[in-house]
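Partial view: only certain chains, each at its native spot in the assembly.
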């Protein structure tokens, strides 16, 4: 088979440029074999190589004393205390979900979970930031329902609770939904495992599901090419997830870690075995030989290219020492996980693939049972490799400095400020109750409980604050040992964590740098609202076609904005994911960086105050309100005015606000707390009233000549609403003043109406009906 | 509508070749422990039975096929097989 | 001596650690029982916990009922020992014939994770002996297949013999007669869809499940009264 091919058409068919092909020839000093070409084409795809984004990602701050593992591994890891650490990562599965929403979302969940347990951590939580076209559009609704069922179906069955997320709706996602999934895992610090192959003659054990023809070339075809809607040709690439296989794989791997039976571990994701084997070897500065005869197949007649690039789900590669192999195989057998010795670590620095040589040269283990219809492979000791490449070269792909240019229509868009139009339409004295009700019922703002009710969000008994609040709060406890034995220090009080994901695409469209800052600020603010100190950030960068210079400009600006915000807020970026080519019919999506922030609550004995207002308590607004309507839900969604500038993103004010709020919450000086974001003050107040099932009577702070409508619906950043009991009022105001954070008492909770100033009165029941609008 | 006849249709929905069937594979793996080690290629799909009123069998078949494409099956991952027969008048 | 509670672990089970935690917190000695071992190692009570045993493939509980451990669980039940199936465990006990009926897909055809109210209907069972009839408990549910179904004769028998132990206050899933939990004729085998272990600490939002867990511990140490 390994007849060298100089066929120019073939590498182009595989999505490789002529320059990239020449680079492969240079790397090898000869023409690549078909298998080698296939491996390079997948590994050097945008999806695997980050060739367009690499030059920028290096700008992000990635270190802090508590960062144990930064970007570049399966997941970032931060220390929680002396014993425990947290692994975190976010990934997109946008294109597969557009083709088959249930399975696309399900396999996205499966993939991110593997990233987490490949670090030695037990996955304890998922969050699912989602973006769709309007739910009134039949296709968008089909995608929405399919994606939610897929996350529910896989996440619940695999036994990882989905504890939060987002569901945002906008025209720009109509042809290209975004399905991002974040996962968090808990580990003992001394259980940390890395994806490294060391030790000559150590063995690479392939664990998990059999390898099938599904997902062949998935990385290059599905993830790197924009596609027209209904693209028939891609359909056979749909992957079916098996949460039951993954659950057994998790338990088997955790037992292997607990018993210290592995040297290194890597999940099989994009580019399948090619990537996992070559990457672990390259990281360890080693080489690796793989024998495809040792790969368990799901179907007869599979060829080396298929076996080496298949992205079949639920597989892991573990590096183990020969003397521990029997123990490893025994753990796998107990969990009914198929395990075969598929590779061997060498000191050659080469990644070599053979077909039927291991049995002949005495590498322990046996060939798996061939599938019905296949005959056993022929075994010879003098077989030539079907691929033989420098291990590091596959992961060392090209880097592109793509052209960058600011969109020519951006000035016009920014100049198209909605404020004057809306001021004319809603002058002082206009009744605003109808506007508030309409805002509460927009798909993005309306109640999401119909989504998260489909997710197990309580498994593991950690969920102190589940979905429905600002950030999810999970208490942490020392994990039990394999077999259910309680840890020796099971009773030690551990900190809790808070997690939130946020992305402000409309703001990024208007000004990507400011929009990115606002996203980081909002995620950190949500986390602060639980009393937590924001500690780390992961990001999923969903963008259009990087070959469009405007998209690359947006990307560069977003990275800068994120860098500025992370530096100012002391947030190391410990992981991320880039998804380009989110476009349909030539139109790029709005730049959508999604930020996942994790914060730490040093000690948690009881649930923190929630968003729910309590009858009689004062309502205090922290932060300044300005006439900032650009990109707001009110202007853009209700009134179709999508221009203007986004709100100011004052990072110093953010840091002060977060510290103040987290402190007030930890001291329990407040009875309710809610971040003020989408829909502005009006929506935030209504949400707090609905959660507490109590009305509110407030006057609006009409500073600087703002109209009531502007005050109610502006989305000025750095604001938080508090519920405060009478005896804490003075103390709260004093602390705010000491922190330099504007604070004002708006009114108090009570009654069955929301009476906001003189122009906006809404019955609580009407607000409930509007907000609980059902999109199912 | 006097000319309408009633047809019973059965749709057998299976996985497209190459698409994994974890459910079938799991059940197959459970059988040897129950004494049945001689079973292979076990696949689990859906069977849909319905009654449709149409002018003739060709129309009934065409409609069920259209229903499979649109709602009954997921053509991205599933194949379907339709059998239709006329029911005796009520 | 603490009461020994065994929590069965099938591949795909996921609430086993939660059950261990909840019982340990009440002073019991909880341990895992591996599905592949044909013994329950002399524990006083057996919990078949929630999750997705064998992926819930084919039907919930369809494959799990054949696990070697289930023979020992059956023997324990036949001897009057307490056996409690929670959620997926309830489904396994139904499939395995330890309890009548079957749990079908929720009427709304969606998975449901929510906190619901259930009313105690009978205080005479291994799960409810510390409760009072009419007591309302707020406990989370977490299932796709919680819609209890049985034939009319079985339902009549369950009602006549006071074997419906818990009913939903507002039926979330279409269960016949609002059934949330039932017991066998001996009253020592009980299945319920709600998760008492998820309502066992104030910080998690409810402690209403504790009375049920305490009932199990009480039943485990009281010699069975034949039904």
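For clarity, chains are labelled A, B and C in written order, and residue numbers in each chain start from 1.
Rule of thumb we're sticking to: a contact is a pair of C-beta atoms (placed from the backbone, for glycine too) under 8 Å apart; a residue touches a chain by one contact, two chains touch by 3 or more.
It should be emphasised that the depicted structure is a prediction, and the values quoted were computed from it without experimental measurement.
J.: Could you write the composition of the whole complex as a label formula, given that just one representative of each chain kind is shown?
T.: Each protein chain kind appears in the complete file with these counts: A x1, B x2, C x1.
Here is the rule we use: only the chains that are shown with their structure count from here on.
J.: Could you grab the centroid distance between chain A and chain B? Build each centroid from C-alpha atoms only and quote it in angstrom.
T.: So the centroids are 38 Å from each other.
J.: Spell out, as numbers or ranges, the residues of chain C touching 2 or more other chains.
T.: 54-55, 57
J.: Provide the list of chain A residues touching at least two other chains, using ranges where the numbers run on.
T.: Counting only residues that touch two or more other chains, chain A contributes 242, 244, 336.
J.: Contact residues on chain C for chain B in the complex?
T.: Per the stated touch rule, the residues are 54-55, 57-58, 63, 66.
J.: Using the touch rule from the top, collect the residues of chain B that touch chain C in their complex.
T.: For this pair, the touching residues of chain B are 22-23, 26-27, 30, 33-34, 44.
J.: Could you please specify the touching residues of chain B with respect to chain A in the complex?
T.: Per the stated touch rule, the residues are 15-16, 18-22, 26, 29, 40-41, 74-77.
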